[in-house]
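Note that this complex is displayed minus one protein chain, with the remaining chains in position.
In this document, chain identifiers A, B and C correspond to the written order of the chains, with residue numbering beginning at 1 in each.
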């Protein structure tokens, strides 16, 4: 463990003298405990393809924690992969997906869903969220059988690509609506940990697992080297998923690499601790902006912030920090995106606020 | 490093008392030096998606070592993924692939190539190898334009799925033939290291890189946690490959995880050392079989062996070792498959031969 | 010919006593001259798959009439088929299409383009038309390589799905823009005849053939039993198209059936005569509506009309005529769609106006 800690210090010292990045939550490697688990189990022989003991144990933890003993769980290496696996497995060729305009599958997956043959309908989504009304509109515009695709799956992200959250009542309403309309509900949880630990959140993992047909739990953006846990709840989606995993090139020979990470993350709550750290650092930044009177593009309580600054302020901050310019806003202002993570040091948050105050 | 070594010992001790597996070369984690590299670089902030320093450096090593400065290199997480990425990127919808009957894409990838829309022609392949004659036969049987698919890419594995090798002259002849017939030649190198370090091999990495249009270097089966390096040599295959990578869900957010491993493997020859160990252990087992008069399904010099035993001998060995029963052979005999790796301890090789001798 | 004429009379007489349909331009069979050509050539032996003399001759006529001797022409059986053939042939898997929101491929082809693996971007399209500005917006929103698809083809329909037209200057501007941005321009000509014979049109077939990379000429909606002529102008799109045709199930064994029809339609201008009839009948209906003070959803000069009526007026007309209710409009009004064709009898136009006047 000494070795791991000394690395951390080295990096932090170095980072102080460089541009520090708030661009995303995957700029660092893995939480030290995760690396330690990989080391500990490294030379034990294990079965391949996810049949190792670590994967099996991790799935047990997850099933127990979500209260769904019959859930099927598969570990995979990234979010785009998880999305295309679930969606292509769930749909017939003529069935389509409904997504928020800002949904990751809609805008940032290089047409991965369409490459599997499925149309993605975009719905207007204030704050990045899908509503029953927006789904209904798509359904009503697609009744000309068989000339139009058949909407069959609703895709949403929690937290969303804009950092916002679904409340329990919203998810309940959405899932009831989907069930009534014979639509699958699939939740992209690339940042599910951060959602579940936001101060305004009222959902638990158990709720998520009872309010959709499938979801995934993102670890890449919450402390793992790589890894997402796909959870299939609806029995219709469970059969033969292994074939889909293999056929799309997503079945790792050394499944233990994913298993060990989820084991460590879910054995005693590390996953949630890391999300809390990420959120806490974001809220500290947010408080800094608020105290200085800045506006935000959306009000968020997770690890993504979209403050609005003057162009010259953005330029000044860019000399010391990396982040995305998200969107131009009236009056020559710019909304930027800041992302914190489990690895964001207090020092950097403080330094950022200090520079901001000095502008 | 102490920690890593102590793990190894622990595992080995434990393994002695259990069934030891010769089923494959991905039963263990990674070589300790690879883990160490991940630890050392763990908390440095790096750009995502393969733009990290480790990936960039590793690619430099590789380009230099293969003598192809213009090669495009992409790291990906597994062999099926590498195959489907290259093939789907190279072909138009009506173009097809020629593969040995025993080729991995033909038999063991759950239809991954067909799922991307392409037919795979199987050619009879004694010893798992593709020949010019076998390719010519497919071409001659597909001249009825436009009623038949258009063969456009030849896929071969080195070492093959049967552990055999291509000689330099064979590869030269194949590539010349492919160029004459306007076919791409793509080499699956899931076990390329073991091929290049076999005693009967006369190829170097530089030769591979000059005798095909694309190939990949497998690390998952040679000491990495996961990782294959796709090398695109033909300029026609180079443009826009990043889109294919992303669209198929193969672009890791933390590309550093792959970069660090290839960095360590190719910085000073670790990749080849590990392959040598794997081969040496296989050759030790082979010598054991030979000295006892056993036959083999194919004569191999890499880390895969296919000895032929009596059924009762197989059953006896199975009480202490794990391996695949590969194929029934006349006279109630069984060909089994034994695979060694960088992690196979001398102790297990010795124990296996001891048990075999005692049969 | 007597036989054919007597049929027509029979039908018309019968139709008078029934609900007459203005729902579309494919309610009848083929123009008698087309049937006559099929009869005349019926028992001559011809080569299959489009290599018959009729197809070859018809292609000669077309190439000459469009002034493009190097154009490649393929006859196929329907519009959705023509669209998916051209688009899937033109694009790499990660490339996408830009279409008007009201484009046929966007809304009414059951996801045919996505089923071939390609995303279709929808752009806001007043009057059903694509503009350079709307294309530019898509391009500017898709610069995050390789995370987003690569827009590569612009699809537009002339006449559009709303009956409107592109002027020559608009098409010139669009094609110049596409060439500058390395985008293909593909024109859906399901109702190209009607476009080229509209009174406000300033384009000829020659212009179309010089202002895009590919287009198709629709005959199904202009007097044929079935048939669309795909015209490939850009050499990059020409090679190997036969494979695409065959692979997608679009290559008719008796290609003569399509060849004979295009032969007859283009030998001496029948195609344009039929379009003129369709337009003339629409303009007669339009004049009827105008004289009574009705508004239209869009101002059209082709064979589609979108007049706006009161609900009770629509209901009254529905007792004697078939047509689509297109869209609800403020003040409880309804826009309906009326379509005329080469087969619309004067009697029905007169009767419709008479009933309308009586409302």
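We adopt the following convention: contacts are C-beta pairs under 8 Å (C-beta built on N, C-alpha and C of every residue); 3 or more make two chains touch, one makes a residue touch a chain.
Values in this document were obtained by computation on a predicted structure and should not be read as measured data.
Note on the undisplayed chain: of the listed residues B:70, B:144 or B:319, the one touching it is B:144. Looking at A:120, A:153, A:178 or A:251, the residue that reaches the missing chain in the full complex is A:251.
For the options C:58, C:138, C:192 or C:251, the residue in contact with the chain missing from this view is C:251.
By the touch definition given at the top, subunit A reaches the unshown chain through residues 88-89, 92-94, 116-117, 145-147, 149-150, 240, 242-247, 251. Interface with the hidden chain, as seen from subunit C, comprises residues 3-4, 7-8, 10-12, 14-15, 20-21, 24, 26-30, 32, 35, 38-48, 77-85, 109-112, 115, 220-221, 225-226, 243, 246-254, 256-257, 343. Of the residues in subunit B, those that touch the hidden partner chain are 93-94, 96, 107-111, 114-120, 122, 144, 146-149.
By definition in this document, only the chains that are shown with their structure count from here on.
Averaging Cα atoms per chain gives one point for each, and the point farthest from that of subunit C is the centre of B. Both subunit A and subunit B derive from one sequence, and where they touch, over half of the residue numbers involved are common to the two copies. Measuring from the averaged C-alpha position of subunit B to that of subunit C gives a distance of 52 Å. Look at where the CA atoms of subunit A average out and do the same for subunit B: the two points lie 33 Å apart.
Across the assembly, subunit A contributes 109-111, 115 as residues in contact with two or more other chains.
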